[in-house]
Structure formats: C-alpha cells, structure tokens
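Before we start, here is the structure in question, set down as structure tokens.
The complex appears here without one of its protein chains, the remainder shown in place.
Right after this comes subunit A.
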Amino acid sequence: MAILKKKLALGISTLSLLAVIITGCGSNSTASNSVGNSANTTASNESNPSETVQNSGEKVMAGGTVRVAMSTEPDNLDPYLSAATDTNSMMDNVFDGLFEAGEDSDLVPAIASSYQVSEDGLTYTFILKQGIKFHNGADLTSKDVYYSYAKLSGLNGQEPLSSKFSGIESIDTPDDYSVVIKLKEKNAAFLAANIIAIVPKDYEQQSEKPIGAGPYKFVEYKPGQELVLEKNENFYNKDHTPVIDKVEFKIMPDANAAVLALQSGDIDMIPGISSQGVLQLGDGYTVISGPQNMVQLMALNNSVKPLNDVKVRQAINYAIDKDAIIQTVAEGNGTKLGSNMSPAMKMYYQEGLEDYYKTNVDKAKELLNEAGYPNGFDLAITVPSNYQFHVDTAQVIADQLKKAGINATIKQIEWSSWLEDVYNNAKYEATIVGLTGKLDPQEVLGRYETTYAKNFFKFSNADFDKLISEGKIEINEAKRADLYKQAQTLLTEQAAAVFIMDPNRTVAMKGNLKGFKMYPVQKYDFAEMYYTEQ
C-alpha cells in the first residue's frame, strides 16, 4: 500500500510538471532545427561536452540492445538518395567511407589506409585496407570504390548523384587496393567529401536492403515503427569492434511521449532532447550536451534598404544582446558566436569574434544617426513558424531592437513558404534560422559568395569572394584554414548578419549506457557505446 501511495505521489507530481511542459514545448525543438536536413554537420570538442552522471569503477557489460527514439522517419535507405540528417545518423553505422568524420572536424581514415595528393592538387591516390568485407560477405576492393564514385560523379553515363563528385574527371584502379582520382580543377573541399558511403558494386537494392561495410548490419525497416540494426561480427576495424548487439531506432513523432518512454524504461536513448525534457527526467540518466556545429543567426538581406548600409547592420549588431538570448531561449545551453562558424570546427574557427560587437545601445543609436536614421526604422523579421526556437529568438531580438529605436515586427510563416520566399528568392528583410554545419569550411562560408545561387543574405564583397576562391584550391591545410579565418573576420566586420549561437545538442540516455561521443556531424557512433553494470 505504501508503495502504491508513493507511486501515486510520483505520478501526480510528474503530472504537474507535465502541465508546464506540454504548454511550453508543443513541437519540442531545442536545437534540432536547422535549415534543412542535410547529410553533414558538426564537431563537439572544445567546450567539452558535459556529462552529468558519472559512475566510477564501472564494469562493461557485453551485448545488449539500445532502443533510440527518433522523431523523424528515414527518407531513403540508399545513402546516395537520402538527404536527411537523421537518416544519415542512423545509416552511418551501416556504411563506411574512405574516411570518416573525427571528433575534431578532422578526417580519420576508414576504408582507406592512406592517401596522397599530387603537386598540382588534381590527382588523389587512395590505398585501401585489405580484408574488408561487405555485409553480404563480398570483399571490398577498388572496383567497389570505382562503382560507387562513378555513380556519384555520373561517370557511369547516368546523371551524377552528387555535385560534390561531379568535378571528377576520371577514376583509375591500377590494382585491387588502389584508386586514383583525377579532378577537372583544384578543389580542396574534395577530401572531406570522401566520408561518403562505399557500396558493393552492381548492387542496386540499397533502398530496400542496404549493404555496407560498417560496424552494424541492416536488419529491417518497418515504416512508422522502427529501423533495426545488428552487430557486424566481421567488422574490419578491430580497435572499434561494436559491443552493443542490436540497435533499434523507434519512430516516435511526439517528443513528450519519448521522454515518458525513457522514464518507463521502454526506450534507452533520446538524441536531441529539449531542456524541459531533461528537467522532467530528473536524476539517474546520462545526459551529454555540447555544441552541434550549427550557426543560429539573424540573416539580414544586404540588398534592401536600409540594411544595405553597413552602419545599419552594425547598429543592429550592437543593439542585440546574445547572452540574453542564450539565457532565455536556450536556457544557457548554447555557445556564443561572432561569425558563421562554430567552435566545433576546431581547425577553422576564428576565435575572438564573438565579442566584436559588445552590446552597446548608445553606439547603435549613434551609428543609426550617422546612417541617416536618427529616429530608427521599421524592420520585418520573417520566421519559420514550425521552429519555436527561432520564433522565441525573434521575440527577444524585437524587444532588444526597440531600445535602439528600431521597430521590429515578427512575421511567422510556414516552413515551405520560408523555403520559397526567403531561402530561394530572398524576398525578406530579416529572418532567423539555424544553418547546419558541414565538415568542410567551403560549404559553410561559400554560402556568402556573391555567385552562390542560394546566397539569401545577398551579401556581396569582392575581398570575401577572393578569400573563398583561394581557399577552394589551397591544398596546404594551415594556409587554407588561415584564408577561411580571414573570411570569417570579414563577415563579422561587414556585419553580414547577426551571428547568435551554436545551440547545444543534448542526448539523454539510461544511466548505465555509456560511450556516446559528439562529432562535428550529427553522428551516433554505436560501435563506441556499451552498457555498464548498474
């Protein structure tokens, strides 16, 4: 009876908490709101992910099943036809590429054992590891790499499947374990593209029954229900042998239901849980949180009046208090940014820009005066209504801008309209969105290039364009990093946008589930994970 009472009390207290949560986070979106759903993302490192529950003297348990709550469904199981980040995070365990993304935005050799780039930067020679087998038992050789890359680049006579590979001129396979790739022109970003899956040659059923060489094998996908993977006993990387036997991704569209399911023990892990969700969970869970290589920003349309005046853009930057936004909107779980790069991209991140525009309302007013707007102006902030995180940010910003005399109104529109009006046609004044980070800086900063088709900032700066085009072909890593760092500084000086924060990615797991690592791309590496005895 006493137990029953205790349970009831627990139930009722959770109920009251739930009341707060349900009203607060209908669509539950901490940070997982990016522009789009693309295949790559982020680094963690630096501001080290914090682990709130730690057991010392733990004993690793063999085997086990991890049930993961996924809010979206896979878009396509074929790695070349899929574009969704979530799908990639699931299927990354099934596939391996020549390289894989390391924790520090570096490239770790996977199928490739080594590589060489020619003097002129046009020829890449990859040496493959021997003895790698696909899940169907076939040996992985240079023929498979050829087949995969021919598909991606269109060298098989069909339409190319990826623009990252369409710059390939020819592919040669002098022997079973070497691949020589010639590019049409120098492209330093090509190396990072090689994290893409290598698939077995002449196998055309990737969408139904995907086969790769990764640490986990695909078992089944039941639409609307689950996607199941099991351990690959023959995984080639012996230092990275999976411990967990089975991974079940459960499709659970409702975020609150996922939290309840973790509490009841029906699932083991929620990637991308909200701050409220973590509060509701309470103690006894492993919670890991860190930057996710996303840049949340207020984009300013540099081609409309008065935003075409750099002084006005700078004034807006001075008027905004990013710390206040991080505290109120992300409950402190975010890293302040000063340009379009997250510290998760360790190698390329230009430090010190985050305080370039220290909040200063007087300075903002002064700049507005100089620009000829002593009484401020009206500004429309267009936000995608399905991303509560961005809507909330817009509200805080509108308040802050008022102090500088800028009268901001918030216009909420549907995501598909946002894509059409803002992203495709740049018909807007200001907007708030999160740009998913990429493993290569070219893809991140190239968004601001004058000639980039989807440059919805309408930012155009000759010096910037020059830096970017030099970075594109610079093979020397240190020199290349320096070029992109200069480009970041330029974006900040020119106040191309208001760069706000990298919102943390938070993952909640059962207390004894360990080994989760954060990467600069959204990657859930189950081969690294294990259960400890409780």
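Methods note: a contact is a pair of C-beta atoms (placed from the backbone, for glycine too) under 8 Å apart; a residue touches a chain by one contact, two chains touch by 3 or more; residues count from 1.
Definition applied: contacts and distances are computed from a predicted model.
A chain of this complex does not appear here, and its UniProt-recorded name among "Beta-ketoacyl-[acyl-carrier-protein] synthase family protein", "NADH-quinone oxidoreductase subunit H", "ABC transporter permease" or "dihydrouracil dehydrogenase (NAD(+))" is "ABC transporter permease". Between the chain not shown and the residues A:F99, A:F235, A:Y348 or A:Y423, the one that touches is A:Y423.
Residue-wise, the contact with the chain that is not shown comes from A:Q263, picked out of A:Q263, A:S385 or A:N455. Interface residues of subunit A facing the missing partner chain: 7-8, 10-11, 14-15, 18, 22, 35-39, 73, 75-76, 81, 83-84, 159-164, 166, 207, 222-226, 250-254, 256-258, 260-261, 263-267, 414-417, 419-421, 423-424, 436, 453-454.
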